[in-house]
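A protein chain is absent from this complex, but the other protein chains hold their places.
Entry: chain A
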Amino acid sequence: MTKAQLDNAFLTVSEAGEKAFVPYIMAGDGGLESLNERIRFLADSGATAIELGLPFSDPVADGPTIQAAGIRALEAGTTVQAVLDEVAKEKASRNVPLVIMTYLNPVFAYGVEAFASACAAAGISGLILPDLPLEEEGLVVEALQKHEIALIRLVALTSTPDRIRALAERAEGFLYAVTVAGTTGERATFVDQLGTHLQELKEISKAPVLAGFGVSTPEHVKELSQYCDGVVVGSKIVAALHQGDRQQVAELIRSIKQA
């Protein structure tokens, strides 16, 4: 059921001839008690799915904005268990799929099997682990499959053709196309070949292709979503929510409809 919820959400969007918008938020940033309310706000604003960051002390794939959000969340005492408990409370009424993004160590410390099981119980659809390349997937795939949690893989601008094929072949949930060589965070522009790269991914991927890392303006959203199935927006959303600028968040999400 869990994984299917995510697949259905993308199907609904594509059947309507639209593109997907997946905002990222850091769980515990702004207080855990506001988490479910934030999720509802994003869903009501039109998010297709929501990426929920679990904070980690050493987020090597993240730029300054998400690093800072992670530190705020950890300083507020956010734990894996507390986030899963909080999210589980509204499992039944929630109408938007959730995907967790974190690093391998918090999952490993919790216990991979226990984590997958707890995710399923909390109604989580997928898991993104930016420090888990193809080569090391063996650590988690079985447990995730058993509990019907999609392992969302990242494909990079530097990925070689054979790696791209292997990643596209295994794609489930969505294929996360990293749009910059670098960490998360706002960018002014993207490389010229990005459009072709995304189109090629879309042709071979078993799952929808979403572009993310650096996507931060309505113009980016419109530009990139032409070539694939939608976008993930992280740092910009995290920063706007931190500043209490919900209107900016809503506008960004709305920009996908005009894509």
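Methods note: a contact is a pair of C-beta atoms (placed from the backbone, for glycine too) under 8 Å apart; a residue touches a chain by one contact, two chains touch by 3 or more; residues count from 1.
To be clear about the criterion, contacts and distances are computed from a predicted model.
**Student:** Refer to UniProt and select, among "Spermidine/putrescine import ATP-binding protein PotA", "Glycolate oxidase iron-sulfur subunit", "Amino acid ABC transporter permease" or "Tryptophan synthase beta chain", the name of the complex member that is left out.
**Tutor:** Of "Spermidine/putrescine import ATP-binding protein PotA", "Glycolate oxidase iron-sulfur subunit", "Amino acid ABC transporter permease" or "Tryptophan synthase beta chain", the absent chain's UniProt record names it "Tryptophan synthase beta chain".
**Student:** Give the residue, chosen from A:Q5, A:T65 or A:S159, that touches the chain omitted from the document.
**Tutor:** A:S159
**Student:** Among A:S14, A:T79 or A:Q248, which residue is in contact with the omitted chain in the full complex?
**Tutor:** Of the candidates A:S14, A:T79 or A:Q248, A:T79 is in touch with the missing chain.
**Student:** For the chain that's not shown, point to the residue among A:Q5, A:T48 or A:Q67 touching it.
**Tutor:** Considering the complete complex, A:Q67 is the one touching the chain left out.
**Student:** Pick out the residues on chain A that sit against the missing chain.
**Tutor:** These residues touch the chain not displayed: 55-61, 63, 67, 74, 79-81, 103-110, 130-136, 153-160, 163, 167, 178, 180-183.
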